[in-house]
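Below, a portion of the complex is reproduced, with chain positions unchanged.
The first chain written gets the first letter, and so on, giving A and B; residue counts start at 1 in each chain.
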């Protein structure tokens, strides 16, 4: 890489291409994530482009055998579009050494958490999903996912995904989030 | 302000400083003199156009001068919510913080750190119950009551309560039980309220020592199931302004002994609703108290998209309850990139702003002076846009405000 001064036209071109591509990438990531990235787990959304892009990359890794009779991202627990993630806000534990139902090694699962209701497209049923956080290690930083179906303000804690639910764990330091089926909510 | 004597500069390993040069060349400039060592800059004096942006990955909040874009200084923080409280009267900043003895584990200690606003150095701390709430939007989690003496902190363990700190005496007053109600909003020198799970308010009055003297529970004032208000209210004098998911304005007057609720009115007319306009973003409201202008971050989207970034800022006159202005949100990414090329007014800007998709704005705030500034943060662009809050004219960008920018505050008058 030369240390000489870059000519002005080249700078313009560089920056132009950068601008266009970065935003295209952001749009892409946003689409891949279904939920918009700008919203919550605060600025984690703003972890700049490369991690954001890597989120979608992680999702495009070969998925494990699709569970529960689904193909595609709705059947891939490491995808933000996975059906159980309809009200999640955080890093997916399946990208962090855990799974969509288990915490990564050395963390502790929050016993109290928020609840979403998500429709499983494989059987058409609505399920009650418990988004237990995994706690006691620093931010995982991978596979950020924020979707807000039925999310409510913090004065309604059981419906609020803005709350750090590690508040109920021995260490309140947030690491990642799971999506655990508690049971069927309604038949439809 | 701890100045290090130059003599102790280079100590433990030998460094060879050559002897001073001898002989002067009349054609060459004099050599540069040695710089002073150990100089620490003071913080610039508080001013209305200073804006603070938190960052929970870098664990700090940083102040910026919106007039020239300069970063002014930072406060480091512990884990969880970063939302400092600013006392102009006392020249202090109060930062509720949480620490673990081993960073991510061990023994938890919560403190309120008291900073000298002139130096941004910690002056004192008050240890508080290790219970403070951690919510990602960082709003209504703590508040300074109106005469600046008592600070109230919302707790969540997940049982809720409130901690009271006396910042004048720099001591913990105590904890108030508030089961079923959460978040704190100042409502006078000795009064605050909380929102309860049924849509009512709990108002607590303190005595002169900061202990609970009285409490009032109001009836529900909004439709908790059908159309709840967000917790991201703004205050204008004795009036707290809440807005519901569907854009209904619920005002609460806290001047009297009992909170009074005004008749709700809507930010949206039929045409707006038909076009799917709704509130959005993380901090979606701002109010300029003197002019009575309410700023609301809006976008078009579905009912579960209440956190999607805003694409326009709608401006209302609170007296007439009418929209008086619409501020289109410049493309923070496109314009920022155009600015990088050094041609902020040129054709490239024109093109970039139109071609690069607009990431929108997540948070807004407004300064309270007579020449107010409106601030809009794009978390994904890491940039704050600055507008003239009266004319809506775009003025400049504050760039590189953090890796994971969060709460946006314009605290000084």
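Here, contacts are C-beta pairs under 8 Å (C-beta built on N, C-alpha and C of every residue); 3 or more make two chains touch, one makes a residue touch a chain.
The structure presented is a predicted model; accordingly, all values stated were derived computationally and were not measured.
S.K.: How does the whole complex break down by chain label?
M.R.: Chain copy numbers for the entire complex: A x2, B x2.
The rule we apply is simple: only the chains that are shown with their structure count from here on.
S.K.: Across the complex, what residues on subunit B touch subunit A?
M.R.: 55-57, 79-80, 98, 100, 103-106, 108, 133-138, 140, 156-158, 181-183, 194-197, 224, 228-231, 281-282, 304-309, 333-334, 337-338, 340-341, 348, 352, 355-357, 359-360, 362, 378-382, 402-407
S.K.: Tell me, which parts of subunit A touch subunit B in their complex?
M.R.: 11-12, 15-16, 18-20, 22-24, 26-27, 36-48, 52, 89, 112, 136-139, 146-157, 160, 162-168, 170-174
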